[in-house]
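Note that one protein chain of the assembly has been removed; the remaining protein chains are unaltered in position.
Moving on, here comes chain A:
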Amino acid sequence: MKVTVKSWTGVATWRWVANDDNCGICRMPFDSCCPDCKLPGDDCPLVWGACSHCFHIHCIVKWLHSQPQQQCPMCRQDWKFNNK
């Protein structure tokens, strides 16, 4: 039997690969966005610290801006962005 594909529709799903399900700051799922955003995805990305803890970028930046010392909310180590 010979089949000719006349048309096809691709469907894909995506998710962030993080070591946790929820952001430790806003408690929203990583696959959803931070509470200040409307849509998940590249506009509300995740970011990792050198300590390996992960947050929505908007959440961790908001926290670091409110603090005199830049520490990870989870482990209190000095916060450094991990550019992996």
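Everything below uses one rule, namely that contacts are C-beta pairs under 8 Å (C-beta built on N, C-alpha and C of every residue); 3 or more make two chains touch, one makes a residue touch a chain; residues count from 1.
The criterion applied here is as follows: contacts and distances are computed from a predicted model.
**Student:** One chain is missing here; what is its name in UniProt, given the choices "tRNA-intron lyase", "N-terminal E2 ubiquitin-conjugating enzyme", "AP complex subunit sigma" or "RNA helicase"?
**Tutor:** Its record in UniProt gives the absent chain the protein name "N-terminal E2 ubiquitin-conjugating enzyme".
**Student:** Among the options A:18, A:51 or A:74, which residue touches the chain absent from this view?
**Tutor:** A:74
**Student:** Which residue numbers on chain A touch the omitted chain?
**Tutor:** Against the left-out chain, chain A lists 24-28, 34-36, 59, 62-63, 66, 71, 73-74, 76.
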